[in-house]
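Heads up, one of the protein chains got dropped from this complex, but the rest are sitting where they should.
All chains are identified by letter, namely A, B and C, in their written order; residue positions are counted from 1 within each chain.
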Amino acid sequence: MDLEDRFERTVAAEQRVEPRDWMPEGYRRTLIRQIAQHAHSEIIGMQPEGNWISRAPSLRRKAILLAKVQDEAGHGLYLYAATETLGADRGDLTEKLISGRQKYSSIFNYPTLSFADVGVIGWLVDGAAICNQVPLCRTSYGPYARAMIRICKEESFHQRQGYELLMTMMGGTDAQRAMVQESVDRWWWPSLMMFGPPDAESSNTEQSMKWRIKRNTNDELRQKFVDMTVPQAGKLGVALPDPELRWNPDRGHHDFGQPDWDEFWRVVGGNGPANEQRVAHRRKAHEDGEWVRAAAEAFSAKRAAAVEGAA
Amino acid sequence: MDLEDRFERTVAAEQRVEPRDWMPEGYRRTLIRQIAQHAHSEIIGMQPEGNWISRAPSLRRKAILLAKVQDEAGHGLYLYAATETLGADRGDLTEKLISGRQKYSSIFNYPTLSFADVGVIGWLVDGAAICNQVPLCRTSYGPYARAMIRICKEESFHQRQGYELLMTMMGGTDAQRAMVQESVDRWWWPSLMMFGPPDAESSNTEQSMKWRIKRNTNDELRQKFVDMTVPQAGKLGVALPDPELRWNPDRGHHDFGQPDWDEFWRVVGGNGPANEQRVAHRRKAHEDGEWVRAAAEAFSAKRAAAVEGAA
Amino acid sequence: RADLSAYCLMLGDDALVLAQRLAEWTSRAPELEEDVALANIALDLLGQARMLLTRAAEAEGAGRDEDALAFLREEREFRNVHLAEIECGPFAGGDFATTVARLLVFSSWRLAQCSRLRASADPVLAAVAEKSVKELAYHRDHAAQWVVRLGDGTGESHRRMAAGLARVWPYLDELFTAHPVELRLAGVAVDPAGLRAEVDGVLDEVLAAARLARPGDVPPAARVNGLAGRDGVHTEVMGYLLAEMQHLHRSLPGARW
Partner (left out) sequence: RADLSAYCLMLGDDALVLAQRLAEWTSRAPELEEDVALANIALDLLGQARMLLTRAAEAEGAGRDEDALAFLREEREFRNVHLAEIECGPFAGGDFATTVARLLVFSSWRLAQCSRLRASADPVLAAVAEKSVKELAYHRDHAAQWVVRLGDGTGESHRRMAAGLARVWPYLDELFTAHPVELRLAGVAVDPAGLRAEVDGVLDEVLAAARLARPGDVPPAARVNGLAGRDGVHTEVMGYLLAEMQHLHRSLPGARW
C-alpha cells in the first residue's frame, strides 16, 4: 500500500506521475482510453477539414488548411506516443478505432458542407476543444500533460486562423456572409455537445476528477465556452441560433438553451450523419497501407540482419 | 467451284451476299475483321466524348451528348450482331479488343481537352467517318450494308449537331471562338489520317475492292473529305491549320499538305496519346462487369431449368 | 408561387442529380445493352429535370432559365433528396448492384409520386407527371428485373445485391418525410408521407421475387440539425458532383451553348 499511497499523494499534491512511477491499474486503463480517444479524434478530425483542401478558394487558405490538417496528424502521433508510455500499442488502438470499439469526438461525425465550415470548425470546434483541453495541461500524468501543452498552443493558433477566415468572409460579399451564418447555424449545437452530456447524466466523472485527469465538469466547461464565444460572435456579426441565449447579470454568465440530447446520444451511438463514412475512410487508408507497412518492416529486418551478419 | 462462281457473280453484279449464302473463307475472315474493327471503334469512341457528359455546359448539350454516346453503343451492338451472322462471337471479339489483338480507329487515341472537341469530333471525325462509310452502304454483305445505312443516317445527324454546336460557340464569346480554333488545330491532321495511309503504302486494298467491301481508295476519300470540309470551315469562320491548303482549279479539287505519317504509324502501333488508357478503360469495364454477366447467365439457366421441370 | 418554384426545384433536382450519377456509367456498364439502357434512363430523367427546372424558373419569375438553375446555384440551394446524390458506382462507394438498388427505390418512389401528381392543380406539373409516369414505369421495371436477376443469380451476385440494398436503405426515410413546402401546396404537390405504403409494397414484391430479405433494422440516415436534402443540406459528395457539373459553365460567363 506504500506505492498506492505515494501515488495518491503525488496526485493530490498536483505533482506529475511519470511512466516509470507505479500507478493503479484503473488509472492506467482510464488514461489509455481517454488519451486514445483524443488521439483518434485528431486522426478522424483530419477528414472533415481535409475535405476542403483540394477546393480551397485561395492558395493562402489552401496552405493554411493543409498545414492545420497536418498538425492534427502530428497531434495524433504525440498522443499515441503518450499511450505507449502507458504500455498501449498503437496498432492495437488503431484496430479498436477502425472496428468501432473505441470512440472519437462525435463532432467529427458531422459533414463539412461549405468552406465556411473550415472557419467555423476553427472558431467553435477548436474553441470548444481548447476549453476542454486547457485544464488537461495540468493533468496528473506527465507525458499527457506535456502533449496537451504543445497541442493547446497549436490549437489556439488554429482557432485564431479560423476566426480570421470568418472575419475576412464577413467582410466579403453577401453570399459569403450568408455562407458563414449558415455554417454557424449548423455547428453551434454540435459544438455545445462537445462538452458531453449534462453533469446529471454524466458517469465516471468523480474518479477522474480525483485522479486529476478530468478537472472540470461538463456543464462548467460548456458555460465557459458560451461566455467566451458570445462576444466573439457579436464582433463577427453572426447570430447564434439559440433564442434562449442572453446575459444573466445575476449569475454573471449567459443563460442558454439545451442541445438536442437525443441527437447527441444517437450520434455517440453510431448513427450520426457521417459516422460510418469516417470510420470506413480510416479503415480503407489503414488497409490500403498494409502492404507498405509490411514492406517497411521487411526492409528493416533485412538491413538489421545484414548489419548483424557483418558484425 | 459452282458456289464460288455464284458468289463472284453476285458480288460483281452488286448484289447482296446474305448469311445463308456460301462465301469464301477469306471474304468471311476479312469481313469479320473489318466489321469488328468498326464495332470496336464505336465502343472505344464512346470514351473521348463520354469524357464531357458530366461537364457539359448546358442541359441541352448534356442531353445531346449523352444521346450521341448512347447511339455509339447502339452502333457497336448492330455491328457485333453483323459479325455474328458471319459466325463470330461477340465475347471473343471483345477479348481481342481488350487484349490489343484487334484494332479500332486510331482517332480515338487522341484526348478530348475542351468542350469544343465535342463539336469538332462531330464535325470532322464524324464527317470523315461518313465519307468512309457511305460507300459501305452498298457493300456486298447484306447485314453489314443494312447496318451501315442505319449508322450513316445517325452519324449524319451527329455531324450536323456537332457543326451546330461549333456555330453556336463561334457566335459566342472570344474565349469560345478561341476554344473552337484550338480544337480544330488539334483535330485536323488526325482527321485526315482517318482515311488510312496514302494509297501507295496501303495493303490489301485490291482484294477488298474486288469483294466490294472497300469501294474507294484512301486518297480518293481523303480528297473528298477535304473538298467537303473547306467550305464548311469558311462558313464557320475557323482556319484549317494547313499552309498548303488551297483550291486547285486545274484539278477541280483542293490541294493540301500531308499529315505526319510517322505519327500515324506510332499511334496505330499502340503509342498514341491515349491508346493504353482507352483499352484499359474498356478492359476494366468488361472485367468489373464479369460478375453481373455471370449472374444474368446463372439466372437464365435457373429459370430455363424451372420451365423445363414444370413441362 | 415561391412555393411552387421551390417544389419544382425539388422534383427537378432529384431528376437532374440522379441523371448526372447514372451518366457516370456511360462506357462503363457490365454489358453494352446496359450501357444503352442506363443512358436511356439518364436521358429520361434529364428531360424531366429540364421541364421541371424550366417551370421552377417561370414560377420564380426572376428571369433565370434551366441552365442558370442547374449551373449557377450553390450546393445549399439544391433541393434533391440524398438518395439521388450518394455514390452507388461505378466509382467509389458502390457497384452495379448498388446502382440498381438505388434505381429501384428511387423510381418506385418517383413513380408513386408522379402518378398522383397527374392530378396536380398546376397544369404544367400535371403534364410533366403524365409524361414521366410512362418513363418511370420502365425505369422501375428495368431495375426490378436486375434486382431479381442478381438476387437470384450467383452467390456473389446475391451477396452484392444484399449489400447494395443495405447501402441505400438508410436513405428511404427521407423520401417519405414531407417538407413544409409540400404540405403548404395541397392540391398542387403530393404529400410524400402518403406514398410509403405503395412503395413498400412494390419493394417487398421485388425482394420476394429476388429471394432477398428486406434489410433489417437499419436506422435512417441522420439529419443535420433536423435538416436534409429538401432543405439544401447535403452529404459531402454533393460538392464534388457540382464542382464537376458546373465548372465549365462557370468558367465562361456569358458564353452561348
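For the reader, a short list of remarks on this structure follows.
Operating definition for what follows: contacts are C-beta pairs under 8 Å (C-beta built on N, C-alpha and C of every residue); 3 or more make two chains touch, one makes a residue touch a chain.
Since this is a predicted model, take the numbers as computed values, not measurements.
In the whole complex the chain that is left out makes contact with A, B, C. In the complete complex, the residue from A:M169, A:L236 or A:V279 that touches the missing chain is A:M169.
Contact with the undisplayed chain is limited, among B:G162, B:G272 or B:G289, to B:G272.
Note that of A:I32, A:M46 or A:I130, the residue touching the chain absent from this view is A:M46. Touch with the hidden chain on the side of chain A covers residues 43, 46-47, 50, 53-63, 66-67, 69-70, 73-74, 76-77, 80, 115, 165, 168-169, 171-173, 175-176, 281-282, 284-285, 288-296, 298-299, 302.
One chain is missing from the display, and on chain C it is touched by residues 74, 91-92, 240, 242-244, 246-248, 250-251. The chain not shown here touches chain B at positions 51, 55, 110-114, 175, 179, 182, 185-186, 189, 263, 266-267, 271-274, 277.
The rule is short, and it goes like this: only the chains that are shown with their structure count from here on.
Looking at chain A and chain C, no chain is in contact with each of them.
Chain geometry summary: the mean Cα position of chain B and that of chain C are 34 Å apart.
For chain A, residues touching at least two other chains: there are none.
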